[in-house]
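A single protein chain has been omitted from the complex, and every remaining protein chain is retained in its original position.
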Amino acid sequence: VISVQQVTIGGPLPVVIAGPCAVESREQVLNIAQFVKSCGAQILRGGCFKPRTSPYSFQGLGLEGLHYLHEAGKKFDLPIITEVMSPEDVDVVAEYADILQIGSRNMQNFPLLKKVGTTRRPIMLKRGFMATIDEWLSSAEYILAMGNSQVILCERGIRTFESATRNTLDISAVAVIHERSHLPIIIDPSHASGNWRYIPQLAKAAIAVGAAGIMVEVHPSPKSALSDGPQALKYPTFRTLMENIAGIPYVMH
Amino acid sequence: VISVQQVTIGGPLPVVIAGPCAVESREQVLNIAQFVKSCGAQILRGGCFKPRTSPYSFQGLGLEGLHYLHEAGKKFDLPIITEVMSPEDVDVVAEYADILQIGSRNMQNFPLLKKVGTTRRPIMLKRGFMATIDEWLSSAEYILAMGNSQVILCERGIRTFESATRNTLDISAVAVIHERSHLPIIIDPSHASGNWRYIPQLAKAAIAVGAAGIMVEVHPSPKSALSDGPQALKYPTFRTLMENIAGIPYVMH
Amino acid sequence: VISVQQVTIGGPLPVVIAGPCAVESREQVLNIAQFVKSCGAQILRGGCFKPRTSPYSFQGLGLEGLHYLHEAGKKFDLPIITEVMSPEDVDVVAEYADILQIGSRNMQNFPLLKKVGTTRRPIMLKRGFMATIDEWLSSAEYILAMGNSQVILCERGIRTFESATRNTLDISAVAVIHERSHLPIIIDPSHASGNWRYIPQLAKAAIAVGAAGIMVEVHPSPKSALSDGPQALKYPTFRTLMENIAGIPYVMH
Partner (left out) sequence: VISVQQVTIGGPLPVVIAGPCAVESREQVLNIAQFVKSCGAQILRGGCFKPRTSPYSFQGLGLEGLHYLHEAGKKFDLPIITEVMSPEDVDVVAEYADILQIGSRNMQNFPLLKKVGTTRRPIMLKRGFMATIDEWLSSAEYILAMGNSQVILCERGIRTFESATRNTLDISAVAVIHERSHLPIIIDPSHASGNWRYIPQLAKAAIAVGAAGIMVEVHPSPKSALSDGPQALKYPTFRTLMENIAGIPYVMH
């Protein structure tokens, strides 16, 4: 069980982490924070340092974005989570972010894992989209071995031959992790599917299977989002999703 | 919506199909039928013609097994489903079975698809573990094109690099099928995971995601099962599973 | 070592099997047969019964096509190979074809494997595009167990996440088969790549790795081919390929 301010991850209730894929402006993140808070989300997410396949894509606002995210979290009483990509950025990100995220592409970036293992912040370790569950747990071990026991796992889809979804959500991973580890596991249906239409159904499945929570991307205007628009939920869809998952019986593992 | 005797597939309530992987004896199938009926299962499954990777593995009881399954279904008022592997067996299997199953390895056995398309029985078309969703729907089209509109899809896991489970349950397929087709879709967590421990959690996820039902393997003594013992549920586990899924809010699509 | 008329498969020299994806007309197959023979190909291929993903695609000329293929083989002194999809077609196909092909989608069609195991013709067993090497050898065992020891394996690419090629040619399979089996193995770079541009390079790799031969699709006018045009070699490209592979040192395993 991991506690961040007033929020408990891995406890008797599932948590919802929501926010934009990327922090795009101060106004954007304040607006989204207020909205997701009003719907019952407990943690605010937002990318500042963005790992992009192409060097010519929007790379995030960096430290400036982190300040906006920090401000939004303070204002609406939401712990914040953001990704850190480079060992040299860890200290500054750990200063402002309540939870540090290691992205899928960095799941086996061992110098980075060691570095975040020296901080006192909880670390959300996303599964590499090419990583077996055992490799994922070995990567968690890098963080644990440095003395940081606050590791949260996040399943976000694996790469398969199927192309109807961007990745294939490996929902069985939740059951396997419950058997092999005591770490809490979150599901990210946004990256798993890459398509907002499928997210409400997958979110319900995530709660039913016993995940410790979900992380979803929300944007007031997905079409104008600077990254991953097709997988962002519009406000009304997110609100409905929050209502629906509230009714699903949840069993803590 | 497909009706088989008193059972509706694709209606406002999810259905549960249960039974042994293989029909092993008259006593075995009668015993299992009585038990799953008492727990609320609506359809009885049992393999008679078994597709086995090796020619030296148990190949099923064939027609004899089908007679036992038929008797058990009649006795306990359960429609029965069994797999048919060869075009020349279709007529006799269609005489006794209420639903004909096309197995994963035969999803693109086109002569077989055409032949079952000429029967008046509902067909459960399992997804090939190597097939995209679009290929699966094209295979359904082979049956539909022959005039049989009663096709039930069954997601049973796809092959990926992950080896913690026998296959990877592609739960997103339910959402994709809801978008692309009007055919009902069932989830088979037994073959998807290959491990009875994971089945209760996956069954709950299947109901929450909106599948039209689940199909699970049940055996009084999995260790002595002639095939797929590791994925068979013991009686108490199945009973608990039935109780748990009853509480999950279900939305028909 | 398998002998078909004057051709030896698995001997000191690699063999080349060439011809159209599908037999489209008498003229077409006679024309192609003459051309590939003039370039040094030893066996003529041509599809008569075509397994197509969609029921609305061209399904082949069937028995009529087989007669054309048979005539072309006789006229140009080339043994012929064609696919058989249904147990009930096996006898008639075995009457006319020198080698029977089991296609990728039927690698685990066990009734079909058993049936071809009763013929006296060599069987080319293509690897399922999602089958492990061990499953492939188990399928070969179905044919061998029925008394037909003349099994030729054919690697034709496996399904992976990479989409630059239609499938991923698993060239290592040749080395693995050499270690685990005495059966000869052929490589089909046409289906593996799905793109004629890559075939000449892959054909050279196939000879160098020690495959017993290659099978390639050739068409005088790929753009008007009724199936798989993008992977068919035009005449000049095939001629150059035949010249190039002649210079590669070959080691029989």
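Here the chain labels run A, B and C in written order, and each chain numbers its own residues starting at 1.
Assume contacts are C-beta pairs under 8 Å (C-beta built on N, C-alpha and C of every residue); 3 or more make two chains touch, one makes a residue touch a chain.
Not measured: the values here are computed from a predicted model.
Trainee: In the full complex, which of A:Glu64, A:Glu95, A:Glu141 or A:Glu243 touches the chain missing from this view?
Mentor: Spelled out, the listed residue whose C-beta touches the missing chain is A:Glu141.
Trainee: Return the single residue from C:Ile32, C:Leu169 or C:Val218 that touches the missing chain.
Mentor: Residue touching the absent chain, from the options given: C:Leu169.
Trainee: Which residue, A:Thr82, A:Asn109 or A:Gln150, contacts the hidden chain when the whole complex is considered?
Mentor: Considering all chains, including the one not shown, the answer is A:Asn109.
Trainee: With the missing chain put back, which residues of subunit A would touch it? List them for me.
Mentor: 51-56, 85-88, 105-106, 108-111, 114, 128-130, 135, 138-139, 141-142, 145, 159
Trainee: By the contact criterion defined above, which parts of subunit B meet the unshown chain? Give residue numbers in ascending order.
Mentor: Subunit B touches the chain not shown through residues 159-161, 163.
Trainee: Give me the subunit C residues in contact with the hidden chain, please.
Mentor: 130, 132-134, 158, 160-165, 168-176, 178-179, 192-193, 197-198, 201-202, 204-210, 244, 247-249
Throughout what follows, only the chains that are shown with their structure count from here on.
Trainee: With touch defined as above, tell me whether subunit B and subunit C contact each other through largely the same residue numbers, more than half shared, or through different ones.
Mentor: Looking at both copies, the contact residues mostly coincide.
Trainee: What is the distance in Å between the mean C-alpha positions of subunit B and subunit C?
Mentor: 35
Trainee: In whole angstrom, what separates the CA-based centres of subunit A and subunit C?
Mentor: 48
Trainee: Which residues does subunit B have that touch at least 2 chains other than itself?
Mentor: In subunit B, 130 touch at least two other chains.
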